[in-house]
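What follows is a structure written as C-alpha cells; I'll ask about it next.
Shown here: the complex without one of its protein chains, the others still in place.
So that you can tell them apart, the chains are marked A and B in the order they are listed, and the count of residues begins at 1 in each.
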Amino acid sequence: MNIKSLIDLNQLSQEDMKEIIELAGKIMKNPHNYTDYCHGKIMATLFYEPSTRTQMSFQTAMLRLGGKIIGFDNPQNSSVSKGENLKDTIRVISGYSDIIVMRNSFEGSAYAASLYSRCPVINAGDGGHLHPTQTLTDLVTLSFEKGRLSSLTVGLCGDIKNGRTVHSLIKYLSQFKDNKFVLISTPELQAPQYIKDILNASGCEYKLVDTLDEAIGELDVLYMTRIQRERFANAEDYEKQKGIYVLDREKLRKAKADMKILHPLPRVDEITIDVDDDSRAKYFEQAEYGMYARMALIIKMLESPDRSVPSKVESTHKAHCNNPKCITSTEKYLPDLFKESGDMLVCKYCDDRLLV
Amino acid sequence: MNIKSLIDLNQLSQEDMKEIIELAGKIMKNPHNYTDYCHGKIMATLFYEPSTRTQMSFQTAMLRLGGKIIGFDNPQNSSVSKGENLKDTIRVISGYSDIIVMRNSFEGSAYAASLYSRCPVINAGDGGHLHPTQTLTDLVTLSFEKGRLSSLTVGLCGDIKNGRTVHSLIKYLSQFKDNKFVLISTPELQAPQYIKDILNASGCEYKLVDTLDEAIGELDVLYMTRIQRERFANAEDYEKQKGIYVLDREKLRKAKADMKILHPLPRVDEITIDVDDDSRAKYFEQAEYGMYARMALIIKMLESPDRSVPSKVESTHKAHCNNPKCITSTEKYLPDLFKESGDMLVCKYCDDRLLV
Partner (left out) sequence: MNIKSLIDLNQLSQEDMKEIIELAGKIMKNPHNYTDYCHGKIMATLFYEPSTRTQMSFQTAMLRLGGKIIGFDNPQNSSVSKGENLKDTIRVISGYSDIIVMRNSFEGSAYAASLYSRCPVINAGDGGHLHPTQTLTDLVTLSFEKGRLSSLTVGLCGDIKNGRTVHSLIKYLSQFKDNKFVLISTPELQAPQYIKDILNASGCEYKLVDTLDEAIGELDVLYMTRIQRERFANAEDYEKQKGIYVLDREKLRKAKADMKILHPLPRVDEITIDVDDDSRAKYFEQAEYGMYARMALIIKMLESPDRSVPSKVESTHKAHCNNPKCITSTEKYLPDLFKESGDMLVCKYCDDRLLV
C-alpha cells in the first residue's frame, strides 16, 4: 500500500484491501503484539461536525496501538469559529501530529485538507460524499463473517437513493466476482442511475425489490439502514410503509441460517431489539471489526512510503465547481481542480460534474 | 473481591472494603509501582450528564495507572442525541474498552448498562439514586484520617433528607461497631424514615439535632453538605436559618482537636474559606483520597475473576416500575426485574417499591 492520504476507498486496490484485512485479523488474534506499535505517535481527530461513534472508533484504534490523541469535536469551542480557514488549521495541526482524521460537512473537505497537510489525512466523512472507513469496516466484517468478498448475494435495505454507505459498499463489492445485489426500498428511494450504471458496467446481477419479506430468503448478507421519516412523501406513506422495512423476528424466520445482518449504526427502529439475540445479528460485532479495521489502516498508512511534503497546487481549469456543498464554495483560496471526462469536468473535491 | 460491575456500594463486603483501603494505602506510599499497571487498557467515561469533578477523578485514576481514556461528557454532541438507546451504546463501547464508568440522570441506568456490557461497569452516579465511589472516597478518607471505621461519632450536617451521599455513608458505616450518628438539619430536611429504620436495625445510637453549634463538640468527624436554597420553605426561612448550618472559625472553636471535616465538594458557602487553613479541614485531601480509592477500585475490578459475558435477560415479573425517574421509564426494551420483599416488589434498577 502506497498512499499518503485516504480520501476515497477507490484508492485502495484489491491487493491493498487484502493486506488490510489480513493485518486486521492478526491484530484481532494477538492484540498485545500491537500495544506499543504507535508509541510516541499522535493522531489529531478534527471533527468539524460531531460524530461520537466514528470519533471514538478512531480514538480507540489509535490508543490500542499505543498512540496518543489530540483534536476537537466541538467547533463552536475552537478557533475555527473565529474564522480560521481550513488550510491554516491543517498546516498547524499537521505540524503537531503524525496522522489526521477529519470529518467535515462540506464535500471534498478531506481532499482539500490533504493538499496542505504535512502528514497523512484519513477522511472520516465529508458531508454526504464519502466515508471510506465505514465501507472498510463493512468489508472487514464480511470478510471475517462470511470468509469471502465474492459470490455473495447481498441485500441492501432502506434508503438506497441517498445512502452514502450503501453506494460505497455496492461500488466496492461490484468489483469482486459473482456478487449479486438485491436493493430493497420504496420506488422513490431506490438506487440512483449512477449506481445502476456501475452495476451494469461491472456485470453484476442485481434487482430492485419492494419488500424485505420477498427478498430475505435468498440473502447471504442483509445490510440494513435507516429510512429517515422525512424522506417519505408524507406522514401517511410513512405510517403505511415503515413496517415493510423493519427487520423483526417474524421476517427473520425466512432467512438462511448463515445469513449475516449488518447495520452501520446507530439504529433507530429499523431492527427490532429482540433480533439482537439472534446469532445472525452481527451489527455490534461490526462496530468491533471497525476498530480493528482502523487499527490496520493506521498502521498501513504510517508505514506507507509516500512521505511527500505538499507543494503549491495550481488550478487545472478556469472553471469553478457549482456544487454549493463543495468545500470550494466556502474556502475560496482553494485551486479549481477538475478531471476531464468526455465533455464534462469532474470536480476533484466533490466529484460533481460540470458541462464545459 | 469478585464482582463484575459496581453499581451499589452494598455489593462490597467489609472484607472487600478492607482490601480496597489497603491497596489505596499501598498506592499512596509507592505510586510509581503502579504507573504502568493498566498499560494497554482503556477506560470509557460515559457522562450523560456532565460532572467534571467525578469524571476528572476517574480519568486521573486511570491515567495514573498507565491506562487510556475514551468517552464523552457532552451528550448533545454524541450519537445519544440522535436517539441511540443505552443498550446499543453500551454494546458498542464495551467492545472498545476494558472498563466503563457511567453517569446518567436516570435511576438504575448503571444497572441497566451492566446487563449488556461485555466489560465491568462502575456507577458514577445514577440520578439521585446511588453514587458508590463518593462513599468509597469518604470511607477511605476516614480510614486514613481517623485510623478506623468504627467507634466514631459522626456528625452529618445539611440536607439529610435528600442527600444521596449522606444516606449512603450512614448505611455503610452503620454496619461497623460502635458508630454514633448526629444528624444536624432543619426539621423539614431531617433523615427520612428508611434511614432511621436502617439505624434502628443496626443498633447504632443516633440523634437528630437542630444546630451545628450544639453538636460540634462531641464529634470525631463532621461531614458537611450543602442545603440548597430551594429546599427551604421560603426565602425568609432560608435567610434566617442558613447561618446555622455554615461551618466557620467561630463554631469550630468548640470542636475536638482531632475532629476531621469532610465535604464531598463542590462547596458553595456552607464552609467559610478561612476554615481551609485549619488543620482539621480535610475536604481537599478527601478529593485526593478519592483518586487513590478509584485507582484501587479499578485494579480490583480488572483483577476480578468474574468475566461473564451477558446473556439474554428475561423479565422476572409482569409488573412494571412506576418511578418516572427509573431508567425503565425511558428505555422500553429493558426487562422488568424485581426482588420480592413481603407483599412488595422492589425494582432491581431503582429500588423503588411496588405493591403487588
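Definition applied: a residue touches a chain if its C-beta (ideal position, glycine included) is under 8 Å from a C-beta of that chain, and two chains touch if they have at least 3 such contacts.
What you see is a predicted model, and the numbers here were worked out from it, not measured in a lab.
K.L.:
With the missing chain put back, one of A:Gln11, A:Asn74, A:Ser105 or A:Thr330 would touch it. Which one?
P.N.:
Of the candidates A:Gln11, A:Asn74, A:Ser105 or A:Thr330, A:Asn74 is in touch with the missing chain.
K.L.:
Hey, which of B:Asn2, B:Thr52 or B:Ser150 is the one touching the hidden chain?
P.N.:
Of these options, the touching residue for the absent chain is B:Thr52.
K.L.:
Which one, A:His39, A:Arg148 or A:Lys177, makes contact with the chain that was left out?
P.N.:
A:His39
K.L.:
Over the whole complex, note the residues of subunit A touching the chain we left out.
P.N.:
39-40, 42, 68, 70-72, 74, 77-80, 82-85, 87-88, 91-93, 95-97, 312, 333
K.L.:
Under the stated touch rule, tell me which residues of subunit B contact the chain that is not displayed.
P.N.:
32, 35, 50-53, 56-57, 59-60, 63-64, 66, 73-74, 265-268, 273, 276-277, 284-285, 287-288, 291
Heads up, the rule we're going with is that only the chains that are shown with their structure count from here on.
K.L.:
What is the size of the turn, to the nearest 5°, that moves the C-alpha atoms of subunit A onto the matching ones in subunit B?
P.N.:
The rotation relating subunit A to subunit B comes to 120 degrees.
K.L.:
How many angstrom lie between the CA centroids of subunit A and subunit B, rounded to a whole number?
P.N.:
42
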